[in-house]
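Take a look at the following structure, please.
What you see is the complex with one protein chain gone and the rest in place.
Chain naming follows the written order as A and B, and within any one chain the residues start at number 1.
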Amino acid sequence: MAGFISLFQAAVVFGTVIMFGAVGEIITEKSGNLNLGVPGIMYLGGIASLAGVFFYESSTENPNKFLCIIIALLCGFAASAFGGLIYSFLTITLRANQNVTGLTLTIFGSGVANFFGGSLNKLAGGVGQISVAATSSAFRTSIPGLSKLGAVGKLFFSYGWLAYVAIAVAIICQWYLKRTRSGLNLRAVGENPATADAAGINVKAYKYVATCVGAGISGLGGVFYVMDYTKGTWSNDGTIENLGWLAVALVIFTTWRPKNAIWGAYLFGILYWAYFYIGGLTRSSQEIFKMLPYIVTIIVLIVISLRKKKENQPPQALGLAYFREER
Amino acid sequence: MATVEYNKKEAFVRASLRDSIPRYKALLIRLCAVVISLIICAFLIYSITKINPLKVYQAMFEGAFGSVRRSWITVRDTMMLLCIAVGLAPAFKMKFWNTGAEGQILVGGITTAACMIYLKSLPTWLLFICMIVSSCVAGALWGLLPAFFKAKWNTNEILFTLMMNYVAIQLTSFFVALWENPYGSNTVGVINQTGHEGWLGYMFGDNMLFGQEYSLNVIIVMTLTVLMFVYLKYSKHGYEIAVIGDSQNTARYSGISVNKVIIRTMLISGAVCGLSGFLAVSGASHTISTSTAGGRGFTAIIVAWLAKFNTFTMIAISVLIVFLEKGAVEIASQYNLNDYVSSMITGIILFFILGSEFFIRYKLIFRKRNKEVQ
Partner (left out) sequence: MNNDVAVSMQNITKAFGTKVVANDDVSLDVKKGEILALLGENGSGKTTLMNMLSGIYHPDSGKIFVNSQEAVIRSPKDAYDLGIGMIHQHFKLVDIFTATENIALGMKKDVSGSNKEIAKGIKDICDRYGFDVDPNQKVYNMSVSQKQTLEIVKTLYRGANILILDEPTAVLTPQETEKLFSVLINMKKDGKSIIIITHKLNEVLAISDRVSILRKGKYICTIDTKEATVMSLTEAMVGQKVELNIERNNVKNKEERLIIEHLTCLNKYGTKALDDVTFTAYGGEILGIAGISGSGQKELLESISGLHPAEEGSSVIYVKPETKEKTQLIGKTVKQIRDLGVAMSFVPEDRLGMGLVATMGMADNMMLKSYKDNRFMFTSRRDSRKLAEKKKEELEVVTPSIYTAVKKLSGGNVQKVLVGREISSDPNLFLAAYAVRGLDINTSYTIYNLLNERKENGCAVIYVGEDLDVLLALCDRIIVLCAGKLNGIVDARTATKEEIGMMMTHLNEEGEEDGNS
């Protein structure tokens, strides 16, 4: 039981990162933009929040926890939305290829993040030395009282508050896409931009906003990773990139429905950490076990392509540029 | 009826498709993009380091071509990148988005390293045959899997190949742990450091071809580049690939077995990427780690795309990108920054090149000044 609890806890923390990433990417993809820059965007979000908070904390004796959180979220969201903006400008306005632009964004984001992350480490005196303790602890405060409720508390109430925000964001996005007029318009843009255009929807604006907001949400995954998962430190080990690709995988797994991202993300987490809780593995065979989430995604991919249900398919215009006067 | 806004202004600028553009003009536009991006990078570097940007670019040039040794390293890495891009060319021409080069390189690298470790007592020629064949086969298998499902059930290949990268990375971690040397270092270390068994540069013993360690890399990759160009442009296979890339319906109509060609092309693509893994391990680092591919599988996608699948154009783009990387690493070490500055600069420059394609395909029409009074 204790083993399961800690596995579940690890899975939730892990899952929260990719849940943000995936939900943001779902919003982006619903507009017809396949943004393969998710890893880069999460990098940008992570490093921006860390840098923002680092300079704030080192400028003051007594950092205000509330301000710490605001700065972290704002910087993270803004930087990753900026990544989305670069992507949008290139693919929507300049009609560059989406896949190539996304991959470039990933290269760029990891470059920027690791460059500044390395510099911050140097400023702070070495790897793992960046101390944004105040912010990190502010992020890791869980609901007082409830987390002490034995197994239940540990399973459900022991996480930093951003983990619950992730669930809320997923639910809000689900509601937005399914229940609001604007969500309907957005889905139309991703399904059939010519139709949306003819219906008087500003296709470009929808794509821009969805991609930037989507990127911002994905970037919160980076913020959570830095502030909660690694407790406010930075290392250039490329974990965010792995998580970013897993988020892209999770989008498929959810069949483009934010609500499925909630349990899907935790399932991915369980698969990822399963090796840790299975006894008798050598160090090398543990590595084999870490393949699991990727293999599961491959299987899901195959299953989706086998069952050709109309409602489960990717947005029809995903990956295609739209240009009204094209002829 | 709601009030309607009449007499709205026309959009300030509109884009319209160009019929064609002279080659020199297209080249000029791309060149402008690179220059502008370099200026922006210079500003960026200046604002961070307060170093004269010109000096920075001088330092970059030194980093890439400052000495014979450095030039050869630049050449070696260019060849590596080019080899992967050449491998991707047939898949991309077929509109099969092989984002799995990273994984294909790694599995090719793993088998090469395995041969170097377990088969080093074989005669040199046999050892090399084993390494080359096994790396190609491994890469091809890694390409086969997504191709098979794409052909059979139209499974999304972008995401499939992407996931295969991570399976390959974990597989590499597994072998790194297995072959760890020295114990506890979590690296494989340089393989066959003393005897140079399976080192490409030492294939003919200590008398290196043309006196250069990497001359064989150049010969292999340039040969592949030419072969791939001919294959894509003049062979029946190349024709089939082009037809499928344009329209699978047309391909079926003409009697091409689409599934067969998809699988065959991905076998070739994967094999060449696997061979890049051989080059990386046997021809360059002589070790294996999860960073053996080092993102080059992704960079090569951009190279292949920007070159419009023309393998000769890929040479120029590979040179540019590797030059930037080497240069950036040099700046980083000279001015106490870290290496990642190169990814950042590469990213910015690629953004500009990608954006510049727009001005090659489209022309802009600005609003005419209308002086009419209502």
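The definition used in the following text is that a contact is a pair of C-beta atoms (placed from the backbone, for glycine too) under 8 Å apart; a residue touches a chain by one contact, two chains touch by 3 or more.
Just so we're clear, the structure is a prediction, and the values are computed from it rather than from any experiment.
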Of the residues B:154, B:250, B:291 or B:336, which one touches the chain left out of the display?
B:250
From the list A:112, A:188 or A:220, which touches the chain that is not on show?
A:188
Take the complete complex as the reference. Which residues in subunit B touch the chain that isn't displayed?
1-2, 4-11, 14, 16-19, 234-237, 239-240, 242-243, 246-247, 249-250, 252-257, 374
Residues of subunit A in contact with the chain not shown
181, 184-185, 187-188, 191-192, 194-202, 310-311, 316, 324-325, 327
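We adopt the following convention: only the chains that are shown with their structure count from here on.
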Report the inter-chain centroid distance for subunit A and subunit B in whole angstrom, where each centroid is the mean of the CA atoms.
26
Quick check on the complex: what are the subunit A residues that touch subunit B?
34, 36, 86, 89-90, 93-97, 99-101, 103-115, 118-119, 122, 236, 242, 245, 248-249, 252, 282-285, 287-288, 290-291, 294-295, 297-298, 301-302, 305-306, 314, 323, 325-327
Going by the contact rule at the top, pick out the subunit B residues touching subunit A in the complex.
14-17, 97, 99, 149, 153-156, 158-160, 162-167, 170-171, 173-175, 177-178, 295, 298-299, 301-302, 305-306, 337-338, 340-348, 350-351, 354-355, 357-358, 361-362
